[in-house]
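Heads up, one of the protein chains got dropped from this complex, but the rest are sitting where they should.
And now, chain A:
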């Protein structure tokens, strides 16, 4: 039973030391070769303590066992060096007294750290046990002079580091392998230093620099091999390799594509063609040495895709050819890439000449046309370019990833580097520190961002080390995460703690972007602490212009006005404004947004709730910024009723109010008011407020555009109800009637779009007035009274005043403008019985009583029903007449010079085309199909489809076109802030206007042309359907 108790104790020990698969570990501890080296493994064997230090003791143990096997096998073959290595291994793994042998302890720690963090390096050690020398020699792998690294790599291929143009001994496969072995040898040294560091985050920049230097050395050696492969060693060509990306920034990953650009020049006596031909050969051969098939694993792909014209361009170019390309053709992103260019291998002078030549171009890129749009598009690519499946695991891409940090820093460099050479470093962390030192960003925030960056990079390094694979994905398995946590010194926090910290970092990177970019725009007078930066006016203007403000000077003024001073209000603005400046910049009119915000804040700044709301509700602030910078209409509306800002915090407040609630409010207004004008002003204010609410809701996507029109109509209904009551009151007073017993009952019948509850922001209210004399009243008195009331309604609601008017239009009445404004019920009955024409029946399809005596309204409806829903439909002559009228309307109503394809109301396939089609179907079939008895266009359209009068796809075509045209009419108002006018119903041709309108319809940025194409297509299709269904044209 002895063995059982021993096993149990070893198992317990292993468990305590952090081994996960204890059974397997116990089994491994009894491995023949392992025990041959370290002796029998008792629970207190020193090797176990050593293993426990590593990131993954299980992995380290397995690798150690394999290493012992390899050492034994090697020693068995009789190699004296091998025997020595085996002994050394035994000493290291069995030594107990730590204090007396700190060097040896350090070596042992290096060994288990590497084995516990990297399967790939463990395999490398097993394959080449002689690499134990590297572990044994505790010289640090980081902070090594780059020349020493270069020399080491060149020596490996038999080239002379001191030669002007080093050439390798030959280009045989063995030499290629030598480059790769030398590379890995040094990589092992770097990894050993990195993995045993107490503070991996502090060491990170040095590690990344060491890897970049090693890559540079490898490129140099590969170039030497490439030259050896050419007959005359390419002596007529000077070739420089420029490192780009992380290689250029001297901040390379363990495993990454190495981005380069090649420059060549002929030496005296050779021509350019020679230089290009031979240079191309050298460059391709260099890439093969690094990544082609060979006995040793490839290093990394050498990627020259950042060169002019990308993959389609020539692999090498002369300096002048590079420069002339960049002078004329390069895109903004290419300059951002060039910011990183650094000579890494080959001809040093030529490399320096290249950097000198492109530097001025890089630092004037910000002056180029389209810089703003390009950089915004680039930013979107950075944020959005993440495959959905990886979104939660990406370290590099996506919001809060490494690329995000780099982008932020580079954009700041491009904006300010033009005037300040001090911040032009190609290294992300150095540049960030320089930006802080020069006062372009706050020190505190810059330091925080640097920590985030180091953290993300450290994680990335550790993940890549495991298999030496290029990956930027967080692992998913518990074991992998645990190893990762332990390898970055988060032993206690474990996998959960690591993930939590990572999430925090990602969030921080986002908010730090805002802080770094926008906070320094606040003027110095608004500075909160010495840690914060404030840009000089020129720098502030440059930054504002770079993010899309068209009037940076004005913007600087507004920012100062908002944040100056010591008031609490200014203090909160200083908190809020930086991030809002970014949000304004995303809208279609940043300047307009900022200006409107300033106005609003001037108005409301002292109210207790306004700033508090914006500060405490992130969504309210974002929504406000979006609305103000996308819609002049809303900017204006919120300016008139600043209290509306409270809605933004709550979707329920943004939902259109039901009409019943509005009527109650109107009733309260009328009951309270004693002065009629005052009452009407309040009613008009109510409507203005509801329109603003609906506009906000529509723009914010809280309600669909389809729900906006009924809400807008409800507001008009309410005003009509109230307006009629006021008018009745006033007229009774004036004409000496008893208000309780007026000479006539009155009703207002909504027509047109109001009747269909399809009103837009700028629409008039089409109505009919009807009255009916009270029993015993004199008909002529009743008529006089009713006429006065109708006139008064129009005057009260339509007159200009402090609140927006509602134009009440009664042109659809019998005999049009020549007929009396008001008719009695009997007069309508007689008229419709005798004279009515087809177009009147058609107009009556929209008739809906909205205000006044409900009973009279019902009687009116009953009166017109037989006209608009005629029994047996229409006779052919009437159908012909309606078609003829439509054809004439098409020819005559369109404003002179208007393009029919772009007129949203009367144009080809626009609103009117669809409505007439539906109305014709209603006139023909409503008597038989009850569903068609509706005033709404879409309701009628759907009823016609359900009744089989219209084929489903035709109905859909018409609906899409009608809806899009209606939405566009609203959007034109929302975007421009102008209702009415000659251009209101026309799809703008101006690119800026189109892009702005497209934004209000939730198209992605810069989609004006898409919107235009979508509308033209929808309308064309609708017209085809309309011609077939309405005009009855056979196909």
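In this text, a residue touches a chain if its C-beta (ideal position, glycine included) is under 8 Å from a C-beta of that chain, and two chains touch if they have at least 3 such contacts; residues count from 1.
Keep this in mind: contacts and distances are computed from a predicted model.
S.K.: Report the protein name recorded by UniProt for the chain absent from the figure; options are "Type I glutamate--ammonia ligase", "CU044_5270 family protein", "ABC-2 type transporter transmembrane domain-containing protein" or "YdbS-like PH domain-containing protein".
M.R.: Matching "Type I glutamate--ammonia ligase", "CU044_5270 family protein", "ABC-2 type transporter transmembrane domain-containing protein" or "YdbS-like PH domain-containing protein" to the record, the invisible chain is "Type I glutamate--ammonia ligase".
S.K.: Give the residue, chosen from A:327, A:367, A:602 or A:734, that touches the chain omitted from the document.
M.R.: Missing-chain contact among the listed residues: A:327.
S.K.: So which of A:23, A:42, A:739 or A:989 would be touching the chain we can't see?
M.R.: The one listed residue touching the chain not shown is A:989.
S.K.: Would you write out the residues of chain A that touch the absent chain, in ascending order?
M.R.: Residues of chain A in contact with the hidden chain: 308-309, 313-314, 321, 324-325, 327-329, 370, 899, 901, 989, 991, 1009, 1012-1013, 1016-1017, 1020-1021, 1024, 1035.
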